[in-house]
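Just one protein chain is left out here, and the rest sit where they should.
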Amino acid sequence: MIYKLFEALDKKFAVQRASAHCDVPCGIYDPITAQIAALTVVRMVDLMHGLEAEGVAYQNSMSRYVLVKEEHAEKAKHEIRVIWGDYIKAQHVEQFPELHELTHKIMQFGSKSRQTADREAAVAFVENINKFADIFWATKGIATKRAKAPYAPALEMVYPNL
Amino acid sequence: MIYKLFEALDKKFAVQRASAHCDVPCGIYDPITAQIAALTVVRMVDLMHGLEAEGVAYQNSMSRYVLVKEEHAEKAKHEIRVIWGDYIKAQHVEQFPELHELTHKIMQFGSKSRQTADREAAVAFVENINKFADIFWATKGIATKRAKAPYAPALEMVYPNL
Amino acid sequence: MIYKLFEALDKKFAVQRASAHCDVPCGIYDPITAQIAALTVVRMVDLMHGLEAEGVAYQNSMSRYVLVKEEHAEKAKHEIRVIWGDYIKAQHVEQFPELHELTHKIMQFGSKSRQTADREAAVAFVENINKFADIFWATKGIATKRAKAPYAPALEMVYPNL
Amino acid sequence: MIYKLFEALDKKFAVQRASAHCDVPCGIYDPITAQIAALTVVRMVDLMHGLEAEGVAYQNSMSRYVLVKEEHAEKAKHEIRVIWGDYIKAQHVEQFPELHELTHKIMQFGSKSRQTADREAAVAFVENINKFADIFWATKGIATKRAKAPYAPALEMVYPNL
Amino acid sequence: MIYKLFEALDKKFAVQRASAHCDVPCGIYDPITAQIAALTVVRMVDLMHGLEAEGVAYQNSMSRYVLVKEEHAEKAKHEIRVIWGDYIKAQHVEQFPELHELTHKIMQFGSKSRQTADREAAVAFVENINKFADIFWATKGIATKRAKAPYAPALEMVYPNL
Partner (left out) sequence: MIYKLFEALDKKFAVQRASAHCDVPCGIYDPITAQIAALTVVRMVDLMHGLEAEGVAYQNSMSRYVLVKEEHAEKAKHEIRVIWGDYIKAQHVEQFPELHELTHKIMQFGSKSRQTADREAAVAFVENINKFADIFWATKGIATKRAKAPYAPALEMVYPNL
């Protein structure tokens, strides 16, 4: 019986959702926050592999890099979840059927980037978020470009053409 | 060129992911945290509609209910994202192809439950998380049962048979 | 004089508290959150002692285990404080006079579990929280059972019989 | 059997705890943080009752006062829990047998101060924390004095004589 | 005597600071996060003044707008403090002597934007952060442009020319 109620609820909201353009508080979604956070993950990986200190200084820096990597990987995952879960609607998924899979992949590269200091995983994390940004701006009818980030590691980032 | 590198990375990790059973820190995933949080959302909705105080006392209680509702809706969404993003692997999605869609729906009912004091949306939030819990325990080969939660609102919850 | 005022206040609220069944927002207290968090502490201790990586990979994993251990020990302490401080009333303490001492002991095993990677301390942390869960469910008239947790480390946990 | 193990663990740590003077990271415990937070709760209650704005301005201020009250009541409870749970040892409880009961009472006045805009409850919250501060400094052999706080509401506060 | 030690320390670090290009973890500072957060503050002010719901729905939305406004005003202030306190060095202040005053003004418009629902204050908050962004990119030798934000309220934002 509870399932029936549920099916009914689903139908009711499906209609509402189809007609809604965005949630309130509507609309200041921007993937740049996730992109910067993911780039920071790559930066921390680079710092970890390049660290030359010893003893207490080594421990101090290494623990901090891991901590910052951890926080920014989580931040990037969180930001993407918010856009995917709050902004992306059924009609967007119809238009870009890869959206669920791509979001799931971002989560997994985020996990990998926390569990390891593997630079390739961190770069793939950035790049999948770039792909997500491309789609996001496309749903808003805004063209994008690629440019190097103005800070190390100067990976290519997707930016809206404003 | 960066896309090629990326495709290569994807292939590399796809293999790794297929063979990995769980991320490290492995394995203490439990949907009960999300279920309790979603139930709290329903509770807050009930308290909001039943509030009979006036003036400062009304404002104090109402603001707090909204705040608690907000926090627990977010908490439930976060917990589901963690299980979906960190624990769920490609082989699980093959077995339960509705997983991406269900997770996305949970996010949307979570949004709805924050934006409104609509009891039906909050109940649907709980119920979709119950469905997620069912699948989660199935991936672990653990049977589930349904029982009323031992606190108001005593909605049916999915529990593992331990 | 301020003390007199205070005594007066105490009397006033003592009466109110005796008649109150629960705080608003009433009632969705559940020790399972603390139990899972404490179990996670044991898991991290096991991972720390079993870690076989070297260099950067070692530092990355070790720092993360310590961090997760830290967070979950704190989370378990916090959750127990909330139940003890918000739900437990004078009449419960009359019925279970060990409650204050038990809660204090949980805090201390929590501290010990943060300060060390001592598995016995972490197990005692879990077990004292199990005892607390037993009492909690007894105050609600709900029987409990013991069963192995469905994830490593599969320690015995106290669950309500629902 | 698990209980036996547990009893054994308890004995082992009881000895260690008796000889330990403080946890590491040892010793920068100071109740002033909790005292200031509780005073802030009283301040918010005063502002709530004195608010004269209307419409959006009223809602903006009232929601903020409730939010700040909520956060500082929680902060005060948290800080007291930390001192009680991490610093207070069995020998302190022998010397000041009211410590558990007092801490529990602080938690309850903290709850009351969140649930209501009752000034007497908030003042009792401050005053019980003052009592706790008195005992805390006594365990360190440091005398205390009472003086009015140098900010509104200028309630009497317990300070160490430094 | 402690002052003398302090003067000596100051001199020592003054030299170090003059030669340091950036703190480690170096360099991924970007004012866009603060800019987006401040824009969100303006958006919330607009939503607050345009809210047409009643009763529980009114309270639910209004409390949430205030909460989001509060969080994003704080976030913007925090982000600017980080860039000002961690990235900006003595040589930047020599080059842009208004930096301290501008940062202080941003903090004050942030406070004003939290205390009120005054749109002019919120717009001034955004605009001062735009000024800060202009200076920030100038210290890096990167030209900027002005363009409308791609989301409501479509205020002009300062962006780097990448």
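By written order: A, B, C, D and E. Residues from 1 in each chain.
Note that in this section a residue touches a chain if its C-beta (ideal position, glycine included) is under 8 Å from a C-beta of that chain, and two chains touch if they have at least 3 such contacts.
Please read all numbers here as calculations on a predicted model, not as lab measurements.
In the full assembly, the chain not pictured is in contact with A, C, D, E, by the touch criterion defined above. Only one of C:28, C:42, C:62 or C:126 touches the chain withheld from this view, namely C:62. Mapped onto subunit D, contacts with the missing chain fall at residues 24-30, 32-33, 36, 39-40, 43-44, 47, 61, 64-65, 68, 137, 140, 142, 147-148, 150-152, 159-160, 162. Hidden from this view is one chain, which touches subunit A at 56-57, 59-61, 63-64, 67.
In the full complex, the hidden chain is touched by subunit C at residues 48-49, 62-63, 66-67, 69-70, 114-117.
By definition in this document, only the chains that are shown with their structure count from here on.
Using the mean of the Cα atoms as each chain's centre, the chain most removed from subunit E is C.
For the two copies, subunit B and subunit D, the CA superposition rotation is 120 degrees, given to the nearest 5. Our note on geometry: subunit C versus subunit D, Cα centroid distance of 19 Å, whole angstroms. Chain centres here are Cα averages; for subunit A and subunit D they lie 40 Å apart.
Note on chain placement: the centre of subunit A and the centre of subunit E lie 23 Å apart, centres being C-alpha means.
Shown for subunit E are the residues that touch two or more other chains, namely 61, 63-64, 67.
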